[in-house]
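All protein chains but one are shown at their positions in the complex.
Chain nomenclature is as follows: A and B, assigned in order of appearance, with residue numbering initiated at 1 for each chain independently.
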Amino acid sequence: MFKEKFKEGIITAKDFTRDDIDYILNRAQEMIRNDINSQLLSNKILATLFFEPSTRTRLSFESSMHRLGGSVIGFHKGDVSSTTKGESLADTIRTVENYSDGIVIRHNLEGAAKLAAKFSRIPIINAGSGSGEHPTQALLDLLTITQEGQKLDGMNIGIMGDLKYGRTVHSLTILLSNYDANIYLISPNELMLRNRDKDFLQKRQVKYKEITQYRKILDVLDVLYMTRIQKERIPDVEEYDKVKSFYVFRKDDLNNTKDNFKLMHPLPRITEISPEVDSSPKAIYFKQTYYGIPMRKAILAELLSD
Amino acid sequence: MFKEKFKEGIITAKDFTRDDIDYILNRAQEMIRNDINSQLLSNKILATLFFEPSTRTRLSFESSMHRLGGSVIGFHKGDVSSTTKGESLADTIRTVENYSDGIVIRHNLEGAAKLAAKFSRIPIINAGSGSGEHPTQALLDLLTITQEGQKLDGMNIGIMGDLKYGRTVHSLTILLSNYDANIYLISPNELMLRNRDKDFLQKRQVKYKEITQYRKILDVLDVLYMTRIQKERIPDVEEYDKVKSFYVFRKDDLNNTKDNFKLMHPLPRITEISPEVDSSPKAIYFKQTYYGIPMRKAILAELLSD
Partner (left out) sequence: MFKEKFKEGIITAKDFTRDDIDYILNRAQEMIRNDINSQLLSNKILATLFFEPSTRTRLSFESSMHRLGGSVIGFHKGDVSSTTKGESLADTIRTVENYSDGIVIRHNLEGAAKLAAKFSRIPIINAGSGSGEHPTQALLDLLTITQEGQKLDGMNIGIMGDLKYGRTVHSLTILLSNYDANIYLISPNELMLRNRDKDFLQKRQVKYKEITQYRKILDVLDVLYMTRIQKERIPDVEEYDKVKSFYVFRKDDLNNTKDNFKLMHPLPRITEISPEVDSSPKAIYFKQTYYGIPMRKAILAELLSD
């Protein structure tokens, strides 16, 4: 059972089988159909610990918690919290677990969520750990894809941008390895998926192809999932300047896409999608933010309800 | 109807007719008379997006929302939010509208609230946009004036301090243009009301007079509305130093005022009102903060209730 299996929380997309994904997609779809605020978590407190900046993910979790009647405590970077006094993450977790019923954590280090789970008696939800993973974003991406008329099996999906540092991309490819999708990994040479990530896809016999230009395959794609270049994780400013404008998706590009083509982006976007694209029904990146609520409501309801 | 007219939110004081003002003043007075916490907005979420620092306005809105049973999400400067990743305001709004039922925004740029409203399906409330406007402050100021025994029609009001950059002043003069008030605009030459703002007053045939010294007209005033010099908006430090102590209202000044005279200030004050004035019943600037709650409860109730 989902609740039992994930009682320590949601740390990595690797823990998800196809059944697990189907289950939580169903729960999220229920949340959409039955879109009323509930009091399911009215006696629960969620802690949101954001050691890295975030608008979207933090507010999405906090809104979802409120929609379920729950309360929120937490801190987010910019706040100068106790960690400035030199406290370890383990100590912070062993403190906050006494104040709340679940912890959402974003951290600049890759192993942070896993470490937190090791020290916590309450569920930990990984909301982004360095350039590692961001599993709940990938879950809401799958919800978006299925709700917006695409099928995960058989789909041709391009995943484009910063495949090296983009944690969203990592969780998404891992989740997709449970389905029979054709994946085009599109990136500048400097920002290709790392070997360890490709090894994982190969072991799971995922059909993927690495290319640097998207225009030549645009007409075969059902979904193009774009990502921002992760400026804050690229060690060298010059390296960033070289790749920052490598891709700019323009309105003209839409002409070469299938009728049912969908353009996605986890946001924030910088310059990689031209604003003139926003008004197209094929552009569904703002809908993605909408789907974040039912997915996170489903996750919180599963993990925190009695 | 107010709710219908302002369904996109409260962006500028210019949208308010005398009827609109009377209506919302009445609603706020109901909130005062019937000062119990309600559950009117118990299934609603307010987002407070403060791109500029604020204590008063943000906490006032958040308290008002809680007093109506609602929840709050948001960020405020000092928080390093996603906007540090270079996201546009339009994208932020199109995200947060999926997480909440109304957005309160403060921003350093003048057109920010208007732009936000353009992109939002949910109501936007302008909580201060650069040196432009701050309409809900002006509404609570009118509530304060009427509750504290003054009449808007026929009133002699001095508005003093930074009339160039003070957004509160701009919204207040605009609202007052609906009434038959005599306005004394009192400021150093460097900080006079800008021409565009004076043009508006002239078009509306407002009776105003510009002067630099308040003492000579103190005895005719029913209300003196003081403001802080907007240090953060004055480009030149030397210019600020020149005007920062231009006005200091002292206890002695009270001797030259009418019995029913009221001294107001949107706060924070720096040195422009001497603390010895605080204890006078003529000083009602802390009462202003009190009136912020019923006014904002009225506004939130109108805009967010089903």
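One rule holds in what follows: contacts are C-beta pairs under 8 Å (C-beta built on N, C-alpha and C of every residue); 3 or more make two chains touch, one makes a residue touch a chain.
Note that the structure is predicted; figures quoted are calculated from it, not measured.
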Option touching the unshown chain, where A:Ile10, A:Leu25, A:Leu68 or A:Val96 are the choices: A:Val96
Residue touching the undisplayed chain, where the options are B:Ser54, B:Thr92 or B:Ser177: B:Ser54
Contact with the hidden chain (one of A:Ile73, A:Ile211 or A:Val248): A:Ile73
For chain A, residues in touch with the removed chain: 43, 45, 47, 71, 73-75, 78-88, 90-92, 94-96, 98-100
Hidden partner chain, residues of chain B it touches: 36-37, 53-56, 59-60, 62-63, 66-67, 72, 76-79, 228, 231-232, 267-270, 275, 286, 289-290, 292-293
